[in-house]
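Excluded from the complex is one protein chain; the other protein chains are retained at their positions.
Then we have subunit A:
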Amino acid sequence: MDGKRLDTISERVDAAAVSAPDSIEDELELSTVRHRPEGLEQLEAQTRFSRKELQILYRGFKNECPSGVVNEDTFKEIYAQFFPQGDASTYAHFLFNAFDTDHNGSLSFEDFVMGLSILLRGTVQEKLNWAFNLYDINKDGYITKEEMLDIMKAIYDMMGKCTYPVLKEETPRQHVEVFFQKMDKNKDGVVTIDEFIDCCQNDENIMRSMHIFENVL
């Protein structure tokens, strides 16, 4: 990818070839991986954020991750801070995969800002697309019941134990059933992107809630 320059002191050592004397260098080099994003103009063109907004976003991002990239563990830590009562790691994992569009294991500022651009400034269609992408764990274009169950469990995990009414084992499953009943029009056990978008657009609640976070930035 253009603009991605990796400054490393030594070559990235393959995991299999790591031996004891090399591990020190390994540590050294991991800490020096840096990433510089593309220029401001390019990002401005690619996203729907203004220059100022990009500046603010980048400053916050770089403050948190001075090396310019977020790896999954850091991402999980950060996300977990918002949900102190429950365990947000599973959901954070799914989120990470949804943001990490090029699947290279780390979130750069571009990924971050692209995702945000869709979520905050995108059309309803784009947002629904993004949500579908989040639910479709293996990115095969279909949401199966298992995938949905995983997502649902992850969401309920974030609630933690102390809830009212008390969370039962089968609550996520029931929730998935309800969801599938609503979304799966042809009852073939999977939800496709069209079914999903259609159904959501017909649902008032969902439509309304899509606009809630518009003034976040």
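The rule is short, and it goes like this: a contact is a pair of C-beta atoms (placed from the backbone, for glycine too) under 8 Å apart; a residue touches a chain by one contact, two chains touch by 3 or more; residues count from 1.
In the analysis below, contacts and distances are computed from a predicted model.
Novice: Among "Potassium voltage-gated channel subfamily D member 3", "Rae1 protein homolog", "Myotubularin phosphatase domain-containing protein" or "AP-3 complex subunit beta", find the name that the UniProt record gives to the complex chain excluded from display.
Specialist: Of the names offered in "Potassium voltage-gated channel subfamily D member 3", "Rae1 protein homolog", "Myotubularin phosphatase domain-containing protein" or "AP-3 complex subunit beta", the one UniProt assigns to the missing chain is "Potassium voltage-gated channel subfamily D member 3".
Novice: Would you write out the residues of subunit A that touch the absent chain, in ascending order?
Specialist: 56-57, 59-61, 63-64, 77-79, 81-82, 95, 98, 112, 115-116, 119-120, 127-128, 130-131, 134-135, 148, 151-152, 155, 175, 178-179, 196, 200, 205-206, 208-210, 212-213, 215-217
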